[in-house]
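Here's the structure, in structure tokens; my notes come after.
Selected chains from the complex are presented in situ; the others are not included.
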Amino acid sequence: MKLLLANPNATEAVTKACALLAREAALPGTEIVEWTNGGGPPLIDSYYGDYLAGRPLATALAALRPAPDAVVLAGFGNYGTHAVKEVLDVPVVGLPEAAMAYATPLCHRFAIITTATRMIAYTEDLVEALGFAARCVAVRAVQLPPIDAAEPPADHVVTALAAEAAATGADLVILGGSRLSPYAAALRARTPLVVVEPVACAVAMAESLVRIGLRQSKSGKFARPPRPLEEYG
Amino acid sequence: MKLLLANPNATEAVTKACALLAREAALPGTEIVEWTNGGGPPLIDSYYGDYLAGRPLATALAALRPAPDAVVLAGFGNYGTHAVKEVLDVPVVGLPEAAMAYATPLCHRFAIITTATRMIAYTEDLVEALGFAARCVAVRAVQLPPIDAAEPPADHVVTALAAEAAATGADLVILGGSRLSPYAAALRARTPLVVVEPVACAVAMAESLVRIGLRQSKSGKFARPPRPLEEYG
């Protein structure tokens, strides 16, 4: 199957890093098609970034021909996930919903670590909105440098992640940002908690949905918008 | 004071109708400045519409010079309200949050009537996201024709609104769509419930915030985005 990996931000390096993780996780017969939201911001670090990403993301994905078999939205945020589910007839899976869905059978309470203090409120809103607040014990942050600065030494990031994970009291931790995903393997060596890397979860969930014949319901919230899409501006 | 009344959709007639209500509600010294989101959809009838509206709305409002004293987002939805709060330093008030805030001291439980069955889920998400679910007993819909069709006879709409309001068991009803606002006065003559018209609430709240010197907190969720705005795409 063809699985579109759509990076909601405009940074190709993030797309590449996610695609690497996606291909590691994917089934042999799955083709991971990379897609970068060229019209979006370089990084989604705010609600402003979220809404600037969402419009080009939703309009471009609506226009893709032929449609892929499923879409993974490869960012740990919102940026119009519901809108994409409305305009597509194939399964659309976001990182946060996949990661939290896969976390539920594996733990008592999970924690999420995000990439900046200011994204804690944003991520708490996301957890609430997706209906997982009963299982999420904490959202915390490590502080990453700007996307265009040099990456800090991996060991520093992993140490910070391990410290935050331990501080939450959770028995499972979700890496809440696509920039954190590449550190998952190293983090597993440093914490007794289960570490959930969302790209792998979303790929697995999207593949699963295609294989068992499920997609978002078209009889309610995710029905196609009532007007022809070109009329939306 | 100058209060910008920003219609998130592109339909001038809706802007005009809201401006009429806004001017009726405003203080003598308040100038209501109309603004229509020309880059948005004619009507926000879906999550797709929401995200297509949000980007031009947020970028245009961020660029307004001189800034008004406050902004009312004159639609009963989301379309980037948080993003607008991030990029502006003046108070920004959305219709749903103003209407629900003003409803709380006036009732036991309120109901919201929206403009289409498919917007019920959307509106329920909004109530949750704004933290008012404990006070909202029901979201229901009357079915309006497309924005570009002829408006139905006012009496039909009011009768439908009164019937939905009575069916909710609430003691107060919020008109959850800017197209419904003009029917508020007529509805009051037809129901014993308190009828909350959100444009008036949002104008009053925005004026209040300006006068008592409050605006959204810049120390957390609504801090200015970390990068120069022009870098967001």
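Which chain is which? They are A and B, in the order written, and residues in each are numbered from 1.
Note that a contact is a pair of C-beta atoms (placed from the backbone, for glycine too) under 8 Å apart; a residue touches a chain by one contact, two chains touch by 3 or more.
Everything numeric in this text was worked out from a predicted model, so none of it was measured.
*Asks:* How many copies of this one chain make up the entire complex, given that 2 are placed?
*Replies:* Of the complex's copies, 2 are shown; altogether there are 6.
The definition used in the following text is that only the chains that are shown with their structure count from here on.
*Asks:* From the mean C-alpha coordinate of subunit A to that of subunit B, what's the distance rounded to whole Å?
*Replies:* 30
*Asks:* Taking the complex as given, what residues does subunit B use to touch subunit A?
*Replies:* Per the stated touch rule, the residues are 10, 39-43, 45-56, 58-59, 62, 79-80, 82-83, 85-87, 116, 118, 121-122, 125, 128-129, 146, 220-221, 223, 225-227, 229, 231-233.
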